[in-house]
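Showing chain A:
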Amino acid sequence: MEENTIYTVEQVKDRIAQEFPTEVKFDTKVKPRRLFMSADKEILFKLCTLLKDQLGFDHCSLVSGVDWTDRFQTVYHISSFSNNITVEIVVDLPHDNPEVDSITPLWGGANWHERETYDMFGIIFKGHPNLKRLLLPEDYTFFPLRKDFEVGGL
Partner candidate 1 sequence: MYLDLWQLTEDLTHWLLVDVLGAFFGWLGCHGIEGWLGSENVLLVTTILIVALIVLIVGMLVSITLIWQERKMLGRLMDRRGTMVGPIGLFQNFADAFKVLIKEHIVPKAADSLVYHVSPVLIIGVSICMFVTIPYSPGFYMSDPDLGVILTFALFGIIPFAVMLGAWASNNKYSLIGGMRAGAQLIAYEVPLLLSVVGVVILTGSLNFFEIVQYQQDNIWLIVPMILGFFVFLVSMVAELERTPFDLPEAEAELVEGWGTEYGGMRFGLLMMSEYVRGFVGASIATLLFLGGWDGPFLDVVPEGLWFLLKMFIVFGIIIWMRGAMPRIRTDQILNMGWKRLLPLAAVNVFIAIIFKTMGWF
Partner candidate 2 sequence: MDLSLYPQAMAMSAKEFVDWSRGVMDDLARTTGVKKAVDKIADPFINWGVRNSIYPLHFGIACCALEMAACSSPRYDNERLGMVFRSSPRQTDVLLVNGWVTHKLRPALRRLYEQMPEPKWVIAMGECAISGGPWYDSYNTVQGVDSFIPVDVYIPGCPPRPEAMIDGFLKLHTKIKNSKIGTFMDD
């Protein structure tokens, strides 16, 4: 972990574009200390490893999901303590088979976020140590944050 090297947003962007020229697409939005991108689900773990080990991103802020009815998205907010940059990675998943690599082995802080996302959307995180329901009782059969679950359902 190169803790002492401080990267700018541009440098991080160049580095990622250099490693993953086709798999990662950058958003056009520009904001200070923010970097927006979308990535293929196959290279997510590799991308995160790169972020953590070489670019000094040591804090996983949030893992959440979005249901677009035709596809799922998982959204990762990963920030760096040394660079003061927060990256937002959006990963598209097919609606019938939502599976993605777990990033818990990299950041312990993602553990419960992934469990919660599974709890709410039914997205499977491969390689997660303990993927069980977290907030809802174990015997629930539905995933409430999916769009086909009505508000005020039950």
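Keep this in mind: contacts are C-beta pairs under 8 Å (C-beta built on N, C-alpha and C of every residue); 3 or more make two chains touch, one makes a residue touch a chain; residues count from 1.
A quick word on the picks: all candidates are chains of the complex that A comes from, given by their letters.
Remember, predicted model here, so these are calculated numbers, not experimental data.
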item: Candidate number, among 1 or 2, whose chain touches chain A in this complex; value: 2
item: Interface residues, chain A side, partner candidate 2 - complex; value: 136-137, 144, 149, 151-154
